[in-house]
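Note that one protein chain of the assembly has been removed; the remaining protein chains are unaltered in position.
What follows is chain A.
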Amino acid sequence: MQSAKEIISFQNVAKNYRGGNDAVEDINITVNKGEFVCLIGTSGSGKTTTMRMINRMIEPSRGKIIFKGKNLKTFDPVRLRRTIGYVIQNNGLMPHMTIKDNITLVPKLLKWQQDKMDRKAKELIKLADLPESYLDRYPAELSGGQQQRIGVVRALAADQDIILMDEPFGALDPITRDDLQELVKHLQEELGKTIIFVTHDMDEALKLATHIVIMDSGHVIQDDTPDNILQHPGNDFVKELLGEERLLQAQQNTLSVSDIMSKNPAKITLGQSLAEAIREMSYRHVDTLLVTDDNNKLKGFIDLETINDRYSKYSNVSDIYQANRFKVKTTSYLRDTSERILKQGYKYVPVIDNDNNLIGIVTRASLVNIIYDAIWGKEELDNPDNIKLPDTIAKESDNA
């Protein structure tokens, strides 16, 4: 079943140049139909070499590449290239051809009928979100971003289902780049194109890819989904490529509640008196106590305001405590919890285990620390699991 979807597969592919070092070695990559594969690495990592082997612009020295079930070597290079879209950094539009001639360059090589080419040109200029009148213009009369839009849609002119892109947006300003990223993502998601995309921009890769191949000095370092790479960077090189900030953000996304909760919430049992509750609040500097029964099962909370209102009439915690509206399990993701706290105005969220035992508490103060780390960095980055929160956190919840 897997092999039916498989469209390109590198098998122990290596390329070395005469007298020089290996450009790439031991490349084993499988690309499935409809995937958006980003090859990422520093310059000289072999990512472009790897990509260019797919349309036989570069021939492997060793190993083989299986393309649509057959050895790539059995394909005629020129005819093969006409079936694979190709987009390069500086758009590669022919300056002496009109936009229309540029778009229909491959169809012309394939000797399509003129009216079929005209239709295709109109269809693609629409896809590029440019007016039809642009078809008669020359590339020099378009802005850089518009030129690259044409460069991208040109790669589809002969209904190619695979598109190779070599750092296509490297020379564009950030806003234009965003637009074009939307365009290529659309090609992959809506039109089902398989895209192999070389970049050195990790943001771009994380944004677009369904599958990232990280390369360094001619070797594949890690080959996985963006999520998995963020959560389990293969080695220090990958970590460095990702950067501290992204790792922290990713960590925030995947941290569970138990990672950041305070394990020592201010609490009181049902049977205790309000006087004891006030003493506990005063001692811990909080305005709210979590209420449990004698077996540490979470029952609810009691806050200073309520005690103040009703102190004259009641004397026991069990008389005036309120049930919790919201609590989380230890295994919940922090991102869900933090949203509730930050957006819905909860001051804190009690944390329970599967048996409703009170385990800890997440407060606004705990979140501040996470955000602080994301913005200013964290010293003990090497061990992100070991985040320790100051003891005061549980007490600070009243500040919120």
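Note that in this section a contact is a pair of C-beta atoms (placed from the backbone, for glycine too) under 8 Å apart; a residue touches a chain by one contact, two chains touch by 3 or more; residues count from 1.
Heads up, the rule we're going with is that contacts and distances are computed from a predicted model.
Q: Any idea which of "Aromatic ring-hydroxylating dioxygenase subunit alpha", "Formylmethanofuran--tetrahydromethanopterin formyltransferase", "Binding-protein-dependent transport systems inner membrane component" or "Branched-chain amino acid ABC transporter permease" UniProt assigns to the chain that's been left out?
A: Of "Aromatic ring-hydroxylating dioxygenase subunit alpha", "Formylmethanofuran--tetrahydromethanopterin formyltransferase", "Binding-protein-dependent transport systems inner membrane component" or "Branched-chain amino acid ABC transporter permease", the absent chain's UniProt record names it "Binding-protein-dependent transport systems inner membrane component".
Q: Among A:G63, A:G92, A:G145 or A:G234, single out the residue that touches the unshown chain.
A: Touches the omitted chain: A:G92.
Q: Using the definition of touch stated at the top, determine which of A:N55, A:Q148, A:Q181 or A:S366 touches the missing chain.
A: A:N55
Q: For review purposes, identify every residue of chain A that touches the missing chain, sorted by number.
A: Given the touch definition above, chain A has residues 55, 57, 78-83, 86, 88-90, 92-97, 105-106, 109, 136-141, 154, 164 touching the missing chain.
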